[in-house]
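Showing just some of the chains, left in place.
Chain lettering (A, B and C) follows the sequence in which the chains are written, and residue indices restart at 1 in each chain.
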Amino acid sequence: MADPQDSYEYKYFNVTFPSEHVAHVEINRPEKLNAFVEVMWQNLSKIFTRLSTNPTIRAILLTGAGPRAFTSGLDVVAASQGGTFDHNDNSQDVARRAVALRRHAIEFQACITAVEKCEKPVIALLHGLAYGLAIDIALAADIRLCTNTTQMSVREVDIGIAADIGTLSRLPHAVGSLSWAKEVCLTGRVFGADEALRVGLVSGVGKDKGEAVEMGLQMAEVIAAKSPVAVVGTKEILNYSKDRTVEEGLRYTAVWNSAMLQTEDIKSAMLSGLQKTTPKFSKL
Amino acid sequence: MADPQDSYEYKYFNVTFPSEHVAHVEINRPEKLNAFVEVMWQNLSKIFTRLSTNPTIRAILLTGAGPRAFTSGLDVVAASQGGTFDHNDNSQDVARRAVALRRHAIEFQACITAVEKCEKPVIALLHGLAYGLAIDIALAADIRLCTNTTQMSVREVDIGIAADIGTLSRLPHAVGSLSWAKEVCLTGRVFGADEALRVGLVSGVGKDKGEAVEMGLQMAEVIAAKSPVAVVGTKEILNYSKDRTVEEGLRYTAVWNSAMLQTEDIKSAMLSGLQKTTPKFSKL
Amino acid sequence: MADPQDSYEYKYFNVTFPSEHVAHVEINRPEKLNAFVEVMWQNLSKIFTRLSTNPTIRAILLTGAGPRAFTSGLDVVAASQGGTFDHNDNSQDVARRAVALRRHAIEFQACITAVEKCEKPVIALLHGLAYGLAIDIALAADIRLCTNTTQMSVREVDIGIAADIGTLSRLPHAVGSLSWAKEVCLTGRVFGADEALRVGLVSGVGKDKGEAVEMGLQMAEVIAAKSPVAVVGTKEILNYSKDRTVEEGLRYTAVWNSAMLQTEDIKSAMLSGLQKTTPKFSKL
């Protein structure tokens, strides 16, 4: 259960702890525009699975290293040489290739879903290029920010595939215009901050990467200062409720809070509110 | 079944009938910023349950008394002294406290849901402070308005709890930015009219409370002038469909209208349309 | 299976093929503001059902003929004289009329749903008047555009009915403000391009009909230039996912792509991407 912070070492990711209770995960392959090779999404999954139950962590910022890209998406050259698409071996039965492709998709999806399943909130900062897999990952995060110059694109249609790692399943739940969601998925066109803010894909825009990182860290710190019991419950119930009926959401909430309202955090928070002090909360 | 209008007398609510077929429900505890004590949400439920089947009522405006707040939310002081949180008695078994808390949450949720279940449309006007429970209630209404100076906040996270009376279950269905919804729920920060309009939480903004009340009453009158059969059906089908598949929505609609299209109101409405007269509709 | 293009001849619809792989369907009853009589929605269904599996077609633009209206909706005069509402025959048992009305609604709904079920993406351009049925049809399309002067209205409430052909089931999933959706459905008021863009009902606005048609055709051409396997999959998965949980969406996607990732289109698309050439894709 112990999860020492110094052990978060991965070739393509920097994991740092800029302030108490806050983790900063940085995709770190800037010379390739942070494009993903297979080991990277496996590592992404491992990192967020560990942070999820890391008792000192309460909020996470996810960015890309370097000035040029959050990530340009899947490293297509690498993928075509070996990993993702090499099931296209024509000597094999179509059904057997299908089974292999499905197993692969489920495994890949699970890696991205690890961000959504992470108990602690995740803020994704899209800067520079944010193509394809960038959108898949960002949609599995809770809060999305970008900069004035971010270039975003749901680009999978341009390489002949229907995006299968989450964008098509999550985008219609994340933004307020189904027409727009379909347009960008079907045309693969690039869009920017104004449009992303208008349709609600992002909820904040920084002037440049520096300012946006600052915004993201401050937001993470605000969240990290709250009761972690309340924060974890809020994320879980929002995720549960967003694609179920209101009745189902209410029923789940009532059960969830049957335990959670017994927390000491409520007393601490209320008292601090009255006394204008900063409450201290135990690890979670 | 008779529901005489003069009997809508409740200590903390004013219920008036400013024009034909329109009810105005006012939360009336202005000296405490309209903060809710337990009896109030029970009364809220009773009022909307009665208006729901009151045959003379066709649209309802919900506001807070006084200039300062729609409602500042739960009266935390009162709650901590007796009602909501006193199940936290440590002498009791954790599971038994959990059962008690769940019973309480279900009861409380049902009171707020009475606004959603009210057959007649409800317009909520958020003005001044609209914190915590204010958002829970407003999300159970159909249409939300605010003023240029309304201060809104999903504040529960600040007292150590995941909001359990409806905000977390309804907000993701009500607005067009999941990123924004999560941000305000996780940070508890205050936001204003511009932001609320941009994400779609409100669909109209008045200059001040006076103008906004006027907007709300006019909208209520417009709705009250329509066929109540059509209005009640429209609310019911929208509520049913918003969190179900399109197929389910269509199937329910076809059954609903199998009775409702036999109404005399269609003839009256069409005829009035052609003759440019105002149609009269029977009570519902 | 052969579906010769010259045979798309219908009294009230023009079907043309302005560029390779693109169909343009025009509602053609301009002297009556393109109002719908019964045969028209049957034809609409037939046209989109045929285009759906027409192997040369990859994207479709839907407009109304003439400068004045996309469509003003159901031809109420015609409907009251014979078709839709004549089940209101009082000599018949209420339950039997209900059965007849339900049969009729299901049939009518299925016609509109043919646009949604069309495998190829549909862009609806709302111009001039777009009332009632116009919104039902546009919501069954994938992408919606309008012009600066389009006048839109969910008008059914004004003739005493809850819209039953799809608007109430699809609108809450299509836009980002439930408050706004309820307001326009309950009041029947007219709204314009600014509002439609803000809430996300449309994702693009042209200066006038000419410019908007141009926008629509260009967008159709962009889509038609992509792999049809990717485009058809993208539409299907978005439609599937938009009103289901993320888990369900991911599961369906993984199965869908188990066949579709075996397409030759991926190789063609990737190669063209590297060689900066235009890929050619087989019929679908």
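By definition in this document, a contact is a pair of C-beta atoms (placed from the backbone, for glycine too) under 8 Å apart; a residue touches a chain by one contact, two chains touch by 3 or more.
Predicted model only: the values in this text are computed from it and were never measured.
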Overall copies of the shared sequence [whole complex; 3 in view]: 6
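Methods note: only the chains that are shown with their structure count from here on.
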Intercentroid distance (Cα basis), chain C paired with chain A, Å: 33
Chain A, residues touching no fewer than two other chains: 173, 175-177, 198-200, 243-244
Residues of chain B defined as touching chain A within the complex: 76, 80, 85, 87-88, 94, 97-99, 101-102, 105-106, 109, 113, 116, 156-164, 166, 168-173, 175-183, 185-189, 198-200, 243-244
Chain C-touching residues of chain B, taken from the complex the two chains share: 121, 142-144, 173-177, 198-204, 219, 222-223, 226-227, 229-231, 233-238, 241-246, 249-250, 253-263, 265-270, 273, 281
